[in-house]
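All protein chains but one are shown at their positions in the complex.
Each chain carries a letter (A and B) given by its place in the written order, and its residues are counted from 1.
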Amino acid sequence: MSGLAYDVVVVGAGIVGAACAEECARQGLRVAIIDRDVIGGGATAAGMGHIVVMDDSEAQFALTRYSQQLWQQLRQELPADVEYEPCGTIWVATDEEEMAEVRRKQNYYAQRGVPTEVLDPQTLERLEPNLRKGMAGGLLVPEDVVLYPPCAARFLIERAQGAGAKLHLGSSVSQIGNGLVRLADGTEFSAAAIINAAGAWASALNPGVNVKKRKGHLAITDRYPGFIRHQLVELGYLKSAHSTSADSVAFNVQPRKTGQILVGSSRQYGAEHGEVDTGVLTRMLQRAQEYMPRLAELSTIRVWTGFRAATPDKLPLIGPCLGDPALFLATGHEGLGITTSLATARLLVDQIAGRNPAIPIEPYLPSRVPAEHAYA
Amino acid sequence: MSNITRDQFDVLVVGGGPAGLAAATCAAECGRHVGVVDDNPALGGQIWRGEVGKAASEAVDWYARLRAAGANVLCGTRVFHQPEPEVLLAEAPDGPLELKYNKLILATGARERFLPFPGWTLPNVMGAGGLQALVKSGLPIAGKRVVVAGSGPLLLAVAAYLRQHGAEIPIICEQASWGSLVGFSLALLRQPQKVRQGFALRKQLAGISFAASSWPVSARGERAVEEVVISQSGKNKTVPCDYLACGFHLVPNSELAALLGCRLRDDLVQVDDYQQTSVAGIFCAGEPTAIGGLELSLVEGRIAGLAAGGSAPAAKPLFAEREKLRKFARVLDRTFSLRAELRGLPLPETIVCRCEDVTRSRLAQHTSWRAAKLQTRCGMGPCQARVCGPATGFLFGWAQDSIRPPIFPTRFENLITFNPEAERSEITGGRG
Partner (left out) sequence: MPEPITVTVNGTSLAVPGGATVAVAIVLAGAACRKSVTGETRGPLCGMGICYECRAVINGQLHCRSCQIICQPGMEVRTDE
């Protein structure tokens, strides 16, 4: 059944696969995108949808900042249903220890050209009156954005299709490698390059890939326009949410363009089933309500779960797979896939096309991560 | 955080309509500690809404029996989650409830199926049962012109009720053909009580024009509906009105059953001889098992109540009656199945999902419920696709995705009232 030949076959039509397909198609490559389900049906649909700069590590900062700038360049072309909302992030400090972190963060960002503003308690209260009284202050990062990821993924795929890419939805991939992609129904595609952008399922296609599922819960309320105005994140977030050993919850809420409040977040390892975990959900919402007592009375209309693709060092895998130079990985973005999708696509196509990357690619190369790396 | 009230029952019944009343009564008469929860302000379900504690009716008899048997009644209370097996969480007027049970009976009833057509989102275009419920809740209807349209026996009952309360009914439009309605009438003849009801109804409806193979094509008006264009025998005709009462038969409320893991087929809850679902200890009675009307709901409720109450043998003599009524349910299903032409009612610009205002043309670009939902927000609003789900199922053949808690919107704080201590200790907070 062979005969379908492409320059690049992208497996996975989430935001990362969509961005890779679009970047490849724009370079004039013949591209196919394959997904077992729908566009943006995995972590793209389940996640919060933020475009944020993060500073867990120098490499994480470089990737998130680069990608945020790419989103800013794309902004004028995004259709309304992408709901691009440059609301900014406020990192909320509850005490002096966390205010010290605010100042450290501000300093870090200032040195790297990211505008921020330190908020005193009064300013914070004026900006976000529904936060609990008595906060120590916060750090406003005004260039951070929230958007609606499934439509962003569709937009990128439509651009890819506009440049000639072919989309195959509802097709399960059974095998990839050595220039061949085989579907469960026996169809085969040959490709000069294959991109595994299957998110948390990437290791099912390439068993050596060190990506683990990290389950998350989210809840969304009915419409309460103006209830919050910025994405709000607790400063304990970095320490707790990125712990690789324990399940964790953190206060993270977003104003959606619809007026709805999106409430997160939770992180769990080892959970394979998508069912709502009442214990984790309870803790997550409790944490949110501690920060924002008036959430209590809002009508909550849906709760869902999803799986992030997590790597041991919290950085994505962008580049050739060990042992198969024609097979590329674009996965492991954990909670930052929407933010870093565009930069991932650039860096990957830089490698495929032999271009010079805008930022050093070494921290993201799959070869850095031993396949058998043990989790803490 | 609001305080949670905890209660424990031998038998918990969800839904206080005929099936739930019968089930709760029979279980309580077996000597069990029984609780009945219902979202509505009073018992009776939709069919007996407003009649409990009022005029003499069958409802009053059941209510008296239920009280005599000592069951606890919790109205204005809606179940939204099962945090662990044998525990339900509900939202009540005074705060959240944690309801533990040994046996559970689901009697969650049915709702109207709504189909989109141009103008169906105008104020005063309502469900047939919807308008009836409002009139039962105090809406004056005397002197108002009401076009009754859609499908199913409910249309006749609603028209009769509204007329009794002074409404003028210019026409009843039934989408089913005369051919299928004749078959339905013949089936009715085999059911003496239905024949009696039928004769009574005919008298109440005397002089009202009834059109088969007829349906609303569009509703028009400035601030609210002023006229309806109906298709009748292939021709369009405009009828002025104050209300359009329009529902296309019923669909089961099977969301709670689905959440609890009960096996469904075509959205109907599958039960054994004793009305037990695929989950041991969880029973289901009435419309969620098959759209069959009042008598079937009552007998299924009695069987479920007896079985859950520990008197299964006493339920056996009721099986024959149930079997007869189930045959009627199958006839109902055939008679009022929707004709394909109705798929053509919504124009490209007609809204299908009323919560998120998603039009037919936007939905038509997608090939599955999930794709449509993610790309258009269809079904993401507070009704949780209870209106647009059955509509898109009919229009596009889409099946819904899985059910997740909360199965109804609920206050944020209600979702954190249940706190399994064992799990708490394993989870670290942000910093604390």
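Here, contacts are C-beta pairs under 8 Å (C-beta built on N, C-alpha and C of every residue); 3 or more make two chains touch, one makes a residue touch a chain.
Since the model is a prediction, treat every value here as computed from it, not as a measurement.
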Options B:Arg32, B:His81 or B:Arg111, residue touching the unrepresented chain: B:Arg111
Among B:Ser137, B:Gln193, B:Ser209 or B:Thr238, the residue in touch with the chain that has been omitted: B:Ser137
Residue touching the undisplayed chain, where the options are A:Asp120, A:Glu297 or A:Glu362: A:Glu297
Positions on subunit A contacted by the hidden chain, ascending: 222-224, 258, 297, 299
Those residues of subunit B which, in the complete complex, touch the missing chain: 39-41, 46, 76, 78, 111-112, 114, 121, 123-127, 129-134, 137-140, 223-224, 351, 354-357, 381-383, 386-387, 409
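The working rule: only the chains that are shown with their structure count from here on.
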Gap in Å, rounded to a whole number, between the CA centres of subunit B and subunit A: 40
List of subunit A residues in touch with subunit B within their complex: 37-41, 45, 81, 98, 150-151, 154, 169-170, 219, 221-222, 234-237, 239-241, 243, 246-251, 263, 275-276, 278-283, 285-287, 289, 295-305
Touch list for subunit B against partner subunit A, complex: 1-2, 81, 83-84, 367-368, 370-371, 374-376, 380-382, 384, 404-406, 409-413, 415-416, 418-420, 422-424, 426-432
